[in-house]
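Of the protein chains in this complex, one is absent; all others appear in place.
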Amino acid sequence: MATAALPVERETYLNSSYGVKSWLLTIDHKRIALLYLIGVTAFFFIGGFFAMLVRLELLTPAGDLLQSDTYNRVFTMHGVVMVFFFLIPAIPAVLGNFLVPLMIGAKDLAFPRINLLSWYIFMLGGTISLYAMITGGVDTGWTFYPPYSSTFSNSNVTGVGVGVFINGFSSILTGLNFIVTIHRMRAPGLTWGRLPLFIWSHYATSVIMVLGTPVIAITLLLLVFERVLHLGIFNPALGGDPLLFQHLFWFYSHPAVYIMVLPGMAVISELVTCFSRKRIFGYNFVALASVGIAVLGFLVWAHHMFVAGISVYAAMVFSLLSFFVAIPSAIKVFNWTATMYKGSISYSTPMLYVFGFIGLFTIGGLTGLFLASIGVDVHVHDTYFIVAHFHYIMVGGTIMAYLGGLHFWWPKITGRMYPEAWAKLSALLVFVGFNLTFFPQFVVGYMGMPRRYHAYPAEFQVLNILSTAGASILALGYLLPMVYFIWSLRYGAIAGPNPWNAAGLEWKTASPPPTHNFDETPVVTWEAYNYDELPAHEEVPIAG
Amino acid sequence: MSEHVIGVKTFFLVWIGLMIGTIVTVLVAQYNLGPLSAVVALTIATAKALLVVLFFMEVRYSSRMTIIAVISGVFWLGILLVLTLSDYISRPWLTYPTQ
Partner (left out) sequence: MQDSHATAVHALQHHFADMEQQRETSTFGMWVFLITEIMFFGGLFLSYLVYRLSYYDAFVAGSSTMHTMLGAVNTAVLICSSLTMVLAVHNAKMGHRKLTVVFLILTMVLGFGFLGIKAVEYHEHWVAHEVPGPNFHFDHPDAKHVEIFFSLYFAMTGLHALHMVIGIGLVSVITYFTWRGRYTAGYHNPVEITGLYWHFVDLVWIYLFPLLYLISHRHGGH
């Protein structure tokens, strides 16, 4: 029996080789996931910094902190960094990269070198965009609408456009890798019907990445050519049509929001089953709902263009389709809730994030239905109502799921437990901070405060102050995990292979896993989430 | 080997079909068929494309997944084209009285 001495030095993916080169030239999906973790975390805090500037400016009705030109650059860069360099890659490239091969019993993704290439492309696109932001910035909004972006803007549209264009290929290659991997590399016995829903959701996400991203790639390319060569494809003065840009842009950018939320849903499905100690309610429905979201998500894009000048008949069609796309999301929410019913609930940190996600995503989704009604949208388009709507989903939804997933799989990734008390405190701060930040924005938007303005009428100030106060609390809630996660690498309790007694193949190997993932390829004969066959959940070890 | 091997003779037949299709489409383009011109040209192009996809790219003997992937790609392009064009085509249907 082992004594109180240090644990035996076993080969893991972390200690199998040392040195910068072994990390920068790795083809191990687990190491690449950590490379992405560093990248997306850096971009998250950069995007957060821009958000802080926005909220500081909006403390007062007058545009007194930043000039309007500067403010335009700040909110644009907040959007570009958060959307393209954090939200889209975060869960798939960090948790997906780490877990997809493990969850299906494979040794790696289908194309490990393309996986590494994906990361380099991501870093290259991000660096170019950041450089462009530092040397002039962009002031067009993250939506880059021409003819302002192609003709009139004096900012670095070309630089950021090129950076985002390049970054798109990172997304495409990751999606391609996941699709092929899930089709071809499942362990023996692991049929589609036995896959964790995490895999189904990431599969659906990958389909969107592969089919949608190329369209924004060509669109940004055309925009850059138009700006540099003074072509007229989108410029009405030269015979072009600015709405063509919007159609092409939103054909990707609407499905992109499902790229952002589906991986969050993937995490929730894993967490809600583990912390309810129950099989998922309606497995088939949740799996098909993921695919349904991916497909229907491509049919609704012009609901971003209701006031842009599209035809009334097209608007009505897109409005109707937008109502339909809510259905699969609702099905998932019902099924997660039903999973919890009569389950054995434990309130560990990941589960707190699950509660937050389900509540806040539901609010965000329902407000999306308001926006799908053309009559309402006409009034609240380009107000803070929209801003609140998408932040409820992307921050209240995706980022909560990301944090929940990071906590849940942290022991698997690092072999250490995070400190539970601090983690619970952070989750609470995030929840309170989030609601204080964004709920006032629904109110103030409904009352008519426009978005992307650095000044506003004085009667909106109180709500804006509340929002900024909330943002400070939210920021603290995000900073604490940075601190204690790093702390846990040295001082966290050592985690065994399965500290949560969770179902799933990733828990059947050591924490952290060896480079080759499994000593023997598993043969799967059981259904997913077989919690009725697993022992009861133990107490989470407290750090000490 | 589980692959099906397509014979050289088939390849040459397909090649002849493609060349004939090219000649036909150029000849037909000399005549003014009004809106039918585009339909004919695209039909011939699609026939040629099918020959390339089914025989040169061997989709005729490929797995179901490959066929699904190809059809999905074309279908998604269709979504992009049809839904966007539905906006442009339906814009003149509703006119507002000018004052």
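Should a chain be cited, it is by its letter among A and B, assigned in written order, with residues numbered from 1 in that chain.
The rule is short, and it goes like this: a residue touches a chain if its C-beta (ideal position, glycine included) is under 8 Å from a C-beta of that chain, and two chains touch if they have at least 3 such contacts.
Every value quoted in this text rests on a predicted model; they were computed, and no experiment measured them.
Touching the chain that is not shown, out of A:Leu222, A:Leu429 or A:Ala503: A:Leu222 (per the contact rule at the top).
Contacts to the hidden chain, counted on chain B, fall at residues 2-3, 5-6, 8, 11-12, 15, 18-19, 22-23, 25-26, 29-33, 37-38, 41-42, 44-45, 48-49, 52-53, 56-57, 63, 65-66, 69-70, 72-74, 76-77, 80-81, 84-85, 88-89.
Listed here are the chain A residues that touch the chain not shown: 106-112, 172, 176, 179-180, 183-185, 210-215, 217-219, 222, 225, 229-233, 238-241, 244, 247-248, 521.
Going forward, only the chains that are shown with their structure count from here on.
The touching residues of chain B, when paired with chain A in their complex, are 65, 72-73, 76, 79-80, 83-84, 86-88, 90-91, 93-94. Within the complex formed with chain B, the residues of chain A that make contact are 183, 211, 215, 243, 247, 251, 298-299, 301-302, 310-314, 317-318.
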